[in-house]
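A single protein chain has been omitted; all remaining protein chains appear in their positions.
Take a look at chain A:
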Amino acid sequence: MGDLSNRTLTRPELSGGPVNLSRRGFLLASSGAAAGSLVLGLGLPGSRARAQEAMAPGTRVPAFLEIRPDGTVRLLSPFVEGGQGVFTAMAQIVGEELDADPATFVVENAPPGADYQVMEGMPGFRITGGSLSVRTSYAAMRRLGALARAMLMTAAAAQLGAPVSELSTEPGRVVHAASGRSLGYGELAPAALDLPVPDPESVTLRDPAEFRWIRQPVKRLDVYEKSTGKAVFAIDAQVEGMLHAAVQHAPRLGMTIGTIRNEDELRAMKGVHSVHHLPGAVAVVAERWWDAKRAAEAAQVDWREPEGAPEPNLRHMPADFSTDAFGDALERAPGDGEEAEAKGDAPKVLGEAETVVGATYRAPFVNHAQLEPPATLARFNPDGTLDLWVPNQAPDMFQADAAKQAGIEPARVRVHSPLLGGFFGRHFLYPSSNPYPQAIALAKAVGRPVKVIWSREEEFLRDRLRPMAVTRFRGTLDADGLPLALEAVSACEGPSEAISGRDKDGKLDPMATEGLTGKAYAIPNVRVAQIYVQNPTMLGYWRSVGHSMNDFLYESFFDEMADQGGQDPYELRLRLLAGNERLTNLLKAVGDLSGGWRRGPFTAEDGSRRARGVAMASPFGSEAASIAEVSIEEGEVRVHDLWQAIDPGSIVNPAIIEAQVNSAVALGLSQVLLEEARYEKGQPVARNFDMYPILPPDRMPRVHVRVVESGAPMGGIGEPGLPSVPPAVANAVSHLTGQRARRMPLSRLSFES
């Protein structure tokens, strides 16, 4: 906590505190000056906070837990909730060891700080992403619950005059069986949480065989609030004296404001407070957002072409950029690429082969299209500190960058992380694509709190894209029609190398090719390579990252090879997974779930011609296999059923897993059926959902999920359900129509009914 120890967070006056975050305001107001007590109303003495400054992340119990007199438990989660259920999972894990029913928990996102950097193997790092949350913090959060329980028992021992060894707990209470006495956690908390935290090694964790809440379909904690409009998102944040702002972005990134021809008129428009020239954007501040938006839209701006080289991490959008032309350029990209994975000698085998199967596949750019448009509220306080209500997947990174933008010390920036109205990778630190730099600049300029909301149109203009890829496949078969060699050369740029720059030592971005690499099939000669082509677009992470497209590319070509060799694609997969018990079981599980593998085409009860496709993926430490059943209706692909078996090793909440698989299936289908972010003349063709359709309810199939627990190390859940879906659908469509679908979205292809 060293870097936070000089942080002053006592602010007696919080009259301007956020309306809907008043409890945190109260807690801040009542806390001491020490950093450790920043979230707690339970007077943790400053001296003790200092004495414990060197504690390992995830062990300072009072930084995470507050137990109120009524026994409810407030937990600060290292991970942000955006629909994936992580708040509930955290309550289950901590509650299991604390011995407190998760239903008694209130969970909020923790502020920045070393205490919350609990991700195993990633010291000093904190994100919500990569489907990492539960699997990297499971041990730490269990230990945290156990430490808190030990503290409650120690406090109870003193109050009951009985040795700890005679005490036990039942949910929410410490019990002294010998005397029949007990004390509620709420009664014990003031004394307990003032105690020194015991040695983390001293606590024993519960035997998993005795789990009450972990592995159970515990109800989510946030569902009632989200069903009644009470849940608060960044876009809803309100503080006293707040102004609203809307922006008009330059049509292309890198352009700057020349003049605003009607600036005086804008200033005179109803409700307008002021007009501001920001980097690449006109901002209008007004009493109400609609007035701000109306004026921002009315601004007649002479945009100036970019001059000089772009700032680091910024790309100037060329005036003639077209995604179709860029795809063609990727297709023509010369060379064999840099090797990401190799086994045997694929180039040699392919070179000597009599017959080579070759195909080129395409995956388009896609938008995040989370339903909540980005919004940020910034407030400078009289003491020079900054409060920021900002949707984010990485509070510490936002704190550091916001501090830079505001010109103050990071410790003087308080980051509030509200619930996310969907994220899917949208809320990582993308300064040119997030409104917080604008909110900070405007709040500073007008001397009042300012909330910036990007209209949906401005969001589509500045959203970061999931990379595009054009992948050239070659394969050859042995005499029995089994794959002997496979080569995938993908022309693309990975999201990480796009965001942080290429590795100086020439290491490739693994996210560029994940899903082409890491396949378990026993093909003796394999080569996966990347031809790095820098994109003129700003790239970002999208749910399932490289896997979101690469498994589509690979698994579709796999079926082409199966067809070439006269093999059934399901049987061929089983055969090439022989000896791999985990994946064999998984593939059989999804086959079972679908009533037994049948590829079709067949005629369904309603008379439609249908076929099924199968695909697998190994994303984010989990394994998944999908089967899709499709027909063609009026030239459009209809997916009727989607079966998925998923093996995350071991689980925390089966109900949340099922919900997450449904969600991932929906996004995977949306992508394969409909989504493509197209640019023409340097500008996105779609600026709203009318031109960028996302999966509507009437195209959602029945989804059948089977969770397989192989006992392998715990994998992720938020993303792994997605990657096998697009290829399962594409394989079914290709088989049904006899026409190989080699690009997403399928809406770009025409089919006959």
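Keep in mind that, in the parts below, a residue touches a chain if its C-beta (ideal position, glycine included) is under 8 Å from a C-beta of that chain, and two chains touch if they have at least 3 such contacts; residues count from 1.
Basically, contacts and distances are computed from a predicted model.
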item: Chain left out of the displayed complex - its UniProt protein name, from "(2Fe-2S)-binding protein", "Carbamoyltransferase", "Outer membrane lipid asymmetry maintenance protein MlaD" or "Peptide/nickel transport system permease protein"; value: "(2Fe-2S)-binding protein"
item: Options A:106, A:139, A:191 or A:232, residue touching the unrepresented chain; value: A:232
item: Among A:145, A:306 or A:421, residue touching the chain not depicted; value: A:421
item: Sole residue of A:456, A:502, A:575 or A:640 that reaches the chain not shown, by the stated touch rule; value: A:456
item: Residue in contact with the excluded chain [from A:106, A:499 or A:694]; value: A:694
item: Residues belonging to chain A that touch the chain removed from view; value: 19, 82-85, 219-220, 222-233, 235-236, 238, 244, 270, 288-290, 369-373, 419-424, 453, 455-456, 655, 659, 662-667, 670, 688-690, 694-698, 700, 702-703
